[in-house]
Every structure is written in structure tokens, then in C-alpha cells.
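One structure, pasted below without further comment.
Partial complex: the chains shown occupy the same locations as in the complete assembly.
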Amino acid sequence: MSPNTTLGQQLPVLSEDVSSWKGASVLSVTQMTPGGLALVFEIAHQMRMMVQTQGADTRCQGKLLATVFYEASTRTACSFQAAMMRLGGNYLHVDGEGGNSSAAKKGESLTDTIRCLECYTDVTVLRHYIKGSVGTVIEAATKPVINAGDGVGEHPTQALLDVFTIYDELKLPLSAKATANSKPLTIVLLGDLKHGRTVHSLAKLLAKSHTAGVVLRYCAPDGLELPEEIQEYVAQFDHVLQETVTDLREACQQANILYVTRVQRERFESDEAYQAVKGSYVVDTELMQQVPSDMIVLHPLPRIDEIDPAVDSDPRAAYFREMENGMYVRMALLALVLGKV
Amino acid sequence: MSPNTTLGQQLPVLSEDVSSWKGASVLSVTQMTPGGLALVFEIAHQMRMMVQTQGADTRCQGKLLATVFYEASTRTACSFQAAMMRLGGNYLHVDGEGGNSSAAKKGESLTDTIRCLECYTDVTVLRHYIKGSVGTVIEAATKPVINAGDGVGEHPTQALLDVFTIYDELKLPLSAKATANSKPLTIVLLGDLKHGRTVHSLAKLLAKSHTAGVVLRYCAPDGLELPEEIQEYVAQFDHVLQETVTDLREACQQANILYVTRVQRERFESDEAYQAVKGSYVVDTELMQQVPSDMIVLHPLPRIDEIDPAVDSDPRAAYFREMENGMYVRMALLALVLGKV
């Protein structure tokens, strides 16, 4: 019995009806209807308002989250933990990589580990390095599990926070009904488009959900282009146009969003090859003077050299707001699956 | 001055009087009178009712627990942490093995480390790999310390949760007065009975406390039998009958409880020897059809191959309920020593 076959049958569809979320596990954004997506965004927006005015509330008081990470991720783990605490709940953390996890050393299955932790907590956030592993756990789990990344598989909260940030920064309506009236978007995807899981999820989610029209402009060094299968998935939507543009300045013309990812030195055959392309893919204050005055710059972070810190103070640099939105989106998901909306 | 001599004098007797628990340290189940044991079970039962109806309460709001683990234990650490949070308190964790513990590296004594942490918190849960170490710390401590396992020494909360689960699953009365009227039990102890600390504590506690009569049936591979000293301890109680049965199906006849432990491959001289016995000690759906229809299956977990996951959905499979009971028993202990009953 392959997990993939089974999963489709067992995973709930997550719609604009809040009751479809209560007690549900979240493996993938593909579970979400357009209305379900809009619901997450609306609640994330409310969470931001709440945090900015009062810091936290108590709707999840007495609720416990287990964050279980078999692959390190400071940002994702901390933002889920902070999200739970800002809802009035609390968490315990299991570092599956080494730290405090004795279970894995003793040969326990991942499913058993999570089923044990479920005995103590109300919801689990799980990251694992093996694609499909989180889905397998969800099949056996008795309480909600949220996928925080399963290897080269899905990382649904990252895609959600990216699209939320795009809509929010461009002041597009967040509600499902309004999205149909939304305006077309031009988005530049810059950097290592081959290995960046974040970029793959974002391209697919935008293509599927932004029916008002999307231009995706790919700007990647030789050999680091977006994989064929992602391009083919995107190509099935008539409202999406895909373009490949080598020059960054040219790519940014009329763009609404510049989404930057790391170009990792170790992906190049030689340091010369890296140095040769590096300069043309760096976002600095000079570039920012040549691009549209309302073009928003995003980055999933961490960054190395691809965005000069001097750009941070530019109002168009939205990557730290993007970080913050990650907490609001995760607050929305936790509140939804715990039935606390 | 040997710790053992001293400990007997300094450790409080824990009785059915809640005031005997307040501020007390818990090193061993031998501190508990039959009434004290019944008190823990009654409060654990109340805790389960509370968690199942309202999730948590606030009786320990503002109270802090330090979980200090010099030996990894996902389950024990997490269940104490969850227990404290479900009582409205909070915790901080010190990973003595490596992680965030600088003190041990600098040569500080265990006693000093705990005395420092006591300056910040209200109660300490301590696991250490050296037998007797927790007792030594308790002598110097100024606030309650709960033993979460000291090497091959005691692991009192495991024994408590096992006996609580046996009584609960068999619907035996939990109160001290009623226990005398309780019915005799037949319990199969299966697997590596030589190295399993859990099994040793369980056998001793049952023999001492279940005065209505106990049959203990040992079912272990050659060379992994229950140690002589445990058998001798048990033999002093007239109401206990010890039996050795090689065949698992035969052992389960008229049994109330099948308590399974891991048979660890590395304990065998050869892989052939392991494979030879392995099959006869696996609990699978076939076996479950041949045993009493009300025989409860327990396992301290983690399990490897000794229980087939297909058994999990059998109503007699109680090992995940056993896990959950661990939290309720620990909530009871924390509430008792903090004077919050």
C-alpha cells in the first residue's frame, strides 16, 4: 500500500468551512480549496492585527504543541513555537537529529514516536528529511499533524506565507470571492531554481490559485534552471505565462515581485564559475535604483551574499515582514486545526 | 557515609495523607505506603478526567519545573514537561548529556548543578546514568526532586504508571481500602527479563502491593531470564506464585495481562540464535486470536519487532493508553509534591 495512493483518500479537503479544518492534518497545500486558502489568509491577517495590538491572546490556553524536527530548522521550529505561545498555548520540542531523542536510537519507528507524543499533546508539527514520511505518520496519527517539511517533498507553510506576503505587500484582497477580481502578477524567481524547494512550491501554488493571471520569469545561472516537471505542472494552467530571462535588470522590468533565493557556491563546478555569475545575481542598492519603484523583494532566508544588507532599509525589502508573516500563517493553521477560530 | 544508609533515614514516607507529600522528594516506590500508592492512583484518575474534559487547569500557575536529563529519554522528559504544562505550570530543560550543559564540562558536581537550578525553579525531575546519584542529590536538595531513572537503580514513575494501567484496564478499584478486596491477577512477563529495569520494578511493586494474589509467569529466551535476586525478593510474599513458561501461547492461558518488553538482538551470541527465538516471542494478530479475549497487552515502549503494528487496533492493545497514563501519574506526583492537590 503506497502512502501516495492512500493519502489522497484519507487527507481531508480543507475549505472555507472552518469545521473542515478542526482535527485535520495538513500535509500539503493541495488539500486546500481556493476558499480554504483564502480562509487561512484572512485568519493570518486577523492574527497580525491581534499580535500588533495586544501581543497574544489565550484562545489555546492549556493546549500543547509538540515540535518534532529530524532536520534542523531554527526559523520554522521557532515560528511554530512562538505561534503557539501567542495563542496562549505551550509546546515541547523533540530534536530528532540527536539532542534529546532517545527513541530513534533504540530503533523505534517514526510513527510510533509520534503516536507516543500524541499521548501528551494536542497537535504535532513534524519535519523529517525523508519525502513521504510525514504523510505516513498522518495515516496512523489520532490527532492533527502539520507538515513542516518532508525532505524534497512538501513544505506547505512556507508556500502559504510566501503567497500571503505577496498578496499583503501588493494590497491584493485576501478573501476567496475577491481573488477572482484580483489583478495579474509578474513575479521574478531568481537564483538556484533547481534545488530550491521553496521556489517549486511557490510556483505551483501561484499557478494554481492566482487565476487572474501570472507571469513567472525565471532568472537562474546555467545549470540551475527550474526543473522540467515543475515547468510542465505550471504549463497546464492557461492563465500562467512562463519566461526565461538571463539578465536580472531586464527580468525586473514591470515586475511586481522579485523572489530571491540563495545561489549556493557548492553547486558550481569551480569557484571561477561561481564568481562569474555571482555578481549578476546580487541584489544591491544599485539594482534597486533600476527596478520598479513598487517592486517588492522577498527571500525565504537565510541569505548569504545574494542581497546586500544595505538593501534592508529599502521599504521594498519585505523579507523580514515575510518572516513575521510566517508566524501569523502558522497561528492561523494551529487555531484552525485545534478548532479555536 | 553511604548514600543508601542515609537515604532510608532522610526520605519521607509517602502515605494517604496528602501533607506527607508536600515538599517531599520521590526517589523510590518503596517510600510509598499502600495508602500512598492508592492516593497517587486516585489523583492520576482525577487528572485524566480533568484533561479529557478541559485539557488543562491552572493549579500550578507560576510554578516552574526543571527537567534535568543526563541520559536521553524522549518519553519520560516529554511526559513530565506536558504534565507540568497541563497543571498550568511551565518548565525549563537541561540536557546534561551535551547540549546546553556547560556546568558538567567545567567539572561541577551533580549536586551543585541541581542546587543552582533549584534557585530558579520549584521542583526538579532528574535522570542520571549512575545508580544512587539521584539519592545523593536529594540529600542536599532544598526543594522536591523526583527520580526519573538512575541507571540500573529505580525508575519509580514507570512502575507506578504500569500498575496504574493494569488496575485501570482490568477495572480494579484504585483506592487503598478497596485494593484488599481486589481479585487475584495473572501476569505474563515476556521478553528480555534479565536487562529490563521496567520489568524488575513492576514485579517487585506488584508482589508487594497486590496482596489479593499474583501469578507471575516468566517467558524469556534462554539466558535472558529474570535475575535471581528479583525472584528471591518476590518469593518472600506468600500471595505471589512464580512460574516459568517457555511457550508464549501456553503462558497466556488464563492470563489477565501480557507485559511485553524488547528482545534486543545484540544480547544474542549469534544472529541465528536471535532469529531462532524471535518468532516465538512476537505478538501478532494470530497470537491475539489464541489468547483470552480480555487479556490486556502492555509494553513500556519503544518497541521494535516484538509487537506487530497490526495489533495496535485490537482493543486489548493498551500500550498507547499506558503511555498516556504516564502523564496522568506524573501530574499526580507533581501536584502532590507542590502541595496543589
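Chains: A and B, in written order; residue numbering restarts at 1 for each.
One rule holds for everything that comes next: contacts are C-beta pairs under 8 Å (C-beta built on N, C-alpha and C of every residue); 3 or more make two chains touch, one makes a residue touch a chain.
As the structure is a computational prediction, the values presented were derived from the model and not from experiment.
Visitor: With 2 copies present in place, identify the total for the complete complex.
Guide: 3
Everything below uses one rule, namely that only the chains that are shown with their structure count from here on.
Visitor: Using CA atoms for the superposition, what rotation angle relates subunit A to subunit B, in steps of 5 degrees?
Guide: Fitting subunit A to subunit B on C-alpha atoms yields 120 degrees.
Visitor: Can you give the whole-Å distance between the Cα centres of subunit A and subunit B?
Guide: 41
Visitor: Sort out for me which residues of subunit A touch subunit B in the complex.
Guide: 61-64, 66, 90, 92, 94, 99-103, 105-109, 111-113, 115-117, 119-122
Visitor: Under the definition above, what is the set of subunit B residues touching subunit A in their complex?
Guide: So the residues of subunit B touching subunit A come out as 54-57, 69, 71-75, 77-79, 81-83, 85-86, 88, 90, 93, 95, 99, 262, 301-304, 309, 320, 323-324, 326-327.
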